[in-house]
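Every protein chain but one is kept in place in this view of the complex.
Presenting subunit A:
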Amino acid sequence: MPASLSCQSVISVRNIVGTSIYNNSGTRTRYVTAACCKNRAARIRVGKGDRPLTYEQALHPHHIGHRKGWLSQHTSNLQGEGGASDRTVEEVFVRCFLFGTFHNCLANEIVIKRRGNMLAVCTLMLQKLPPQKLYFLIGYTETLLSHFYKCPVKLEVQTLEDKAVYKYL
């Protein structure tokens, strides 16, 4: 049939560009999806069922504002406010710093809140370290970060025995 032949000549062999042919219903044409179509941001793919996930990891980013809260709360993303890039860079540094200082002890993502000049870092920790070491590390983080950012930094810590599992994927 001339129609189907012309379609097949149009379909390119290259896998990069994704097209789907709607002209011919009934004929079998090649459907090629581009590698970029699916969203992969902040999502953990479904697996065998043995991987525990926290609530934060289990919900996808389009649930932010509906079922999830915000991990960093500051005013620079509001209409008419500035300084968003500076805040983002600061927060990336703070997260990396805390991830390294409290290695293997963080139960969940860090929540950073800015109240006036003060930086409040709210964390959930596992009870892996003895309390004296934990207190030392908390004081060390607070003083070091306050000297870096020239503003009072306060660490609000809550400890858990184990990670709070929401579901298994």
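To be clear about the criterion, contacts are C-beta pairs under 8 Å (C-beta built on N, C-alpha and C of every residue); 3 or more make two chains touch, one makes a residue touch a chain; residues count from 1.
Quick note on the criterion: contacts and distances are computed from a predicted model.
J.: For the chain omitted from this view, which of "Roadblock/LAMTOR2 domain-containing protein", "DNA topoisomerase", "Acyl carrier protein" or "Small ribosomal subunit protein uS10m" is its UniProt protein name?
T.: Hidden chain identified via UniProt as "Small ribosomal subunit protein uS10m".
J.: If I consider the whole complex, including the chain that's not displayed, which of A:Leu53, A:Ala107, A:Leu134 or A:Cys151 touches that chain?
T.: Touches the omitted chain: A:Cys151.
J.: Considering the entire assembly, which residues of subunit A contact the chain that has been omitted?
T.: Residues in contact with the chain left out: 16, 34-37, 39, 65, 70, 73-75, 77-81, 113-118, 120, 142-143, 146-147, 150-154.
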